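Note that one protein chain of the assembly has been removed; the remaining protein chains are unaltered in position.
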Amino acid sequence: MAKPVVKKKYTLTERVYLIEIIKGLGLTFKHFVFNVKASFRPGPHTVPTCWQYPEDRREIAPIFRGAHMLMLDDQGRIKCVGCGMCAKACPAQCITVKRGKVAEGEESKYVGKTYPEEFVVDLTRCIFCGFCEEACPKGAIVLGPEYELAQYTREECQLTKEGLLANYYKAKEEGKLKPPKKPVPVAASAEPVAKKAAAAKKAAPKKVEAQGAEAKGDAKEAKAKEAEAKKAEKEQKSEG
Amino acid sequence: MNWVIAIIKVVFIWTWCLLWATVMTWAERRGSAMIQDRLGPNRAGPFGLFQPIADGIKLFTKEEFRPKTARKILFNLGPILFAIPAFSAYAVIPFGDKIVIGGKEILLQVADVNIGFLYVLAIGALAVYGIVVGGWGSNNKYSILGGLRSTAQLISYEVPWGLALLAAVFVYGTFDLRQIALEQTGTFLGFLPNWGVFKQPLGFLIFTVAAYAEANRVPFDLPEAESEIVAGYHTEYGGMRLGLYLFGEYVNLYTLSALCVTLYFGAWNLPYIDMSKFLGPISYGIASFVVFWLKVMVFLLSFIWVRWTVPRFRYDQVMRLGWKTLIPLALFNLLITALFIQLTV
Amino acid sequence: MEVRRPTIEDWDNPGDLVTINIGPSHPAMHGTLRVIAQTDGETIVSAEPEIGYLHRGVEKLGEHLTYHQFIPITDRLNYCSAIANNVSYEMAVEKLMGIKVPEKAQVIRMIMMELARIADHIVCIGILGVDLGAFTPFFYLFIQREEIYEIFEWYNGARLTNTFGRIGGVEADLPEDFEERWRKLLPNLKKAIDETDKLLTHNRIWMDRTIGVTAFSPEDALSWGFTGPCLRACGVKRDLRKDEPYCFYDQVDFEIPVGKHGDVFDRYIVRMIEMEESIKIIDQAIKIYKEFPPDAPLMAKVPKIIKPPVGEVYSAIEAPNGELGFWIKSDGSDKPYRIKIRPPCYMVYQAFPELVQGEMIADLIACLSSLNIIAGELDR
Partner (left out) sequence: MGLKEDVQNTLGELALDFLECQGDLSVTVPKDKIVEVLTKLRDNLGFNFLSDVFGVDNSVFYEKLAKAKAKKKKGEEDKEEEPQGPPPPRFEVVYLLLSLETNKRLAVKIQVPEDDLVVDSVTCLWKAADWPERETFDMFGIRFKGHHNLKRLLMWDEFPAHPLRKDYPLEGQGEERILEYND
């Protein structure tokens, strides 16, 4: 087998190993001095790039996708109605929801007329894609800020309703609840959007159009979501 | 009384070497961390200084694992063969001038032999057996590759190393390391310290490069190139057997640095200042020891510094550098030195 | 000039050769690759890659998931640049359905993809350095990669497996502090690239280790189906961003770096320059992004349950590693009938025996790192 032979002419500074190596040594020495100085700063987070983990934690994004939590509304009622949309949307099939009817006298605990009798998220299967959050018509399941998920047994990785609520309380206490998600503006129609080159010029007139579209789109989306939730409820009923 | 003093000196230098080997492991990790924008081990003790102790405990208490297919005798012998020459090479290198206690003059050197130079060369060459025997005894292809690479590398680089040292011997006219150290006082050409490095700049360069190769350090760390042959000759080792290899390596570094300081950087002599003139006999001994040790530390740290800056050579490039560049250079250096001495003397 | 390298036929008794089994668990094997190498001393006479250790049946899985549910699965292909995979898949489905994605969403996709490209190249170059014994640039670069992940995290809440975008658009607008973060990151990133350049490029040890190592001719490279930086290193000027522009790549100004010999050094340099070009693209893309009103549409009008018409399409983008294509066949239901992924490093890696034949063991490692083989993408 024949192979091309590559020969490159080295410049003199390259040919003599030492010059470039000394340049490199100078560079690493600069870092060394900087970091030694930095490491004598007070506080746990000294070298700017090193986080002293248990004491010193990185600020995580408010929309971080960690362990799930089951949301409550302002009056402390469980938002979930047990429709099972999340379980359907989940690519990893890690959510199990069993719907039950709210018993008399317990109406103050739940938002809807139905409630999740059983709600299990299997964290060993979950891939934290956040599709359940998007699918939920009530905004009841949300991926929270919790990221320390190591457990000793598999059973502990099954996040039950209590665990989900505990996650919620913890996040609420720490003030890490997600800010409400901005609705995504949807294009008014399926028509192709204007040509790219004209994008900048058309920006202004488009604005008005888009605003209208957004409002419409939102209303429609919300309606569609509700309708689907109802449908799912029906289906579950028929199954039950 | 002489043998008591000798034993004290031996024990002292052993513990000293071991101590600095352990401190070196700490310095290596912290230093590399600082170079790489990290923090390194900082949990055990102040600045993580107790980390080597924790590592030592870990190595001692680990299971002494031996692969079933390994050759038992050779496998056990390897680390020992590696560690013993590493520790014994230091015997002839002075670590200070002399200390006078109760009218008795004690040389700060374990053994003052007049061929100390040759002793270091000979013992240093023995270390390769430990690597080869360990690599062969492990019965692992990566180990044997590491062992072979190491043999080739050590033998190749001993030639320019020896030639560079030979040129130094020409300059000093003696094999006795203490004598060499004593000669490096005063000034050279009137303004430079009378150190070997100024008389033998090329020799020093060759010596340093070859020393990196002898110590298996980056950029010559082929015998244990992690990404290529896993861990080279000590792939199969664990526990204290591995510990012996690692310790041996650091002790080797210490010896090489001490040798370099002795030959090229005036041993315990400070430039332009003669400490013996204004220090008492005991304090002079201690001061000479401290100066020597500080110089050695600078070299040790430079080993770390270089390691975390440059990439690794390839096997054939190491050989090419050794045989085609360093040996001709060393011969040239030898020739120039000889000519110079012939003309001036 | 060419030299003849020994092949296995030259040995009367191939048993004389030493078989070295590199991987699947070896410090230099990225993920779970395995190479069975026949060596004569240190020289490799033949090498046979063995793949499939990370085979998770992604294509089979795709036939059982809905179109939307497959997006997170594509994250796990080339996990170093998950966003490029997501976008490639989404574009294929959009093409199948004939959806036109709103322009603002396209710009956001472009910005994110270029960030992912930088992150991917950082991994490749960093690991290449580590495998050749230079540890330090790896850390300088990886810190900046963390910062890029930070941007991703503040965009949609995930760092590595982003699940970026939805079919028909993107799921969110760029956060308000995006540009601020980018401006903060930019000087550090440039400095890190510069420092890596200083530490490696002109260092003779590095040059000796990389120049001429596993050189490849452009004809061979095309025949083997090379794409991306590996092909460009061979001297073929091909980049889907220029040749088959998608998103806004025809509106931004950038260069395509081209190598000469296709050796490790050229691959390294091509990747280094591409990072700088990506920075340029992002800067221009941010300018385009700013021209859109804040409430411009981000999603096309897409039905809730995606049921593309019967048909089959192939759509490819220039992922950091090369042409990443999805061939999707639809039978009109809500699940794809067949998804075929064309991973770039799959095509590159099959030429591996020819690349390393006659080189040394150390070169095998260098070659492997410079090709940027990602096992998740390779085995699917």
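Letters are used for the chains, namely A, B and C, taken in the order the chains are written, and counting of residues starts over at 1 for each.
What we mean here is this: a residue touches a chain if its C-beta (ideal position, glycine included) is under 8 Å from a C-beta of that chain, and two chains touch if they have at least 3 such contacts.
Worth saying up front: this structure is predicted, and the values here are computed from it rather than measured.
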In the full complex, displayed partners of the excluded chain: C
Residue among C:61, C:186, C:256 or C:286 touching the omitted chain: C:61
Among C:20, C:51 or C:213, the residue in touch with the chain that has been omitted: C:51
Candidate in contact with the missing chain, chosen from C:145, C:238, C:267 or C:301: C:238
Those residues of chain C which, in the complete complex, touch the missing chain: 51-52, 55, 57, 59-61, 63-64, 95-96, 98, 220, 222-225, 236, 238, 243-244, 310-314, 316, 323, 325, 327, 329, 331-333, 337-338, 340, 342, 346-347, 349-351, 379-380
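Note that only the chains that are shown with their structure count from here on.
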Pair of chains whose C-beta contact count is the highest in the structure: A-C
Longest centre-to-centre distance from chain B, chain (CA-based): A
Chain whose Cα centroid lies nearest the overall Cα centroid: C
Intercentroid distance (Cα basis), chain B paired with chain A, Å: 54
Distance between chain centroids, defined by C-alpha means - chain A, chain C (Å): 24
Chain B and chain C, separation of their C-alpha mean positions in angstrom: 45
Residues within chain B bordering two or more other chains: 35-38, 308-310
Interface hub residues of chain C, defined as touching at least two other chains: 136, 140, 143, 199, 203, 205
Parts of chain A lying in touch with chain C, wherever the complex brings them together: 1-8, 10, 13-17, 20-21, 23-24, 27-28, 31, 49, 60-61, 63-65, 89-92, 127-131, 134, 143, 181-182, 184-194, 196-197, 199-200, 203-204, 206-207, 210-211, 213-214, 217, 224, 228
For the chain C and chain A complex, residues of the former touching the latter: 1-5, 7, 65, 68-73, 75, 99-100, 102-103, 136, 140, 143, 146, 153-154, 156-158, 161, 163, 169-173, 195, 198-199, 202-205, 207, 211-212, 215-217, 248, 250-251, 261, 263, 288, 291-293, 295-301, 304, 354, 357-358
Residues on chain C engaged by chain B in the complex (per definition of touch): 18, 20-21, 26-28, 42, 129-136, 139-140, 143, 199-200, 203, 205-206, 208-209, 360-363, 365
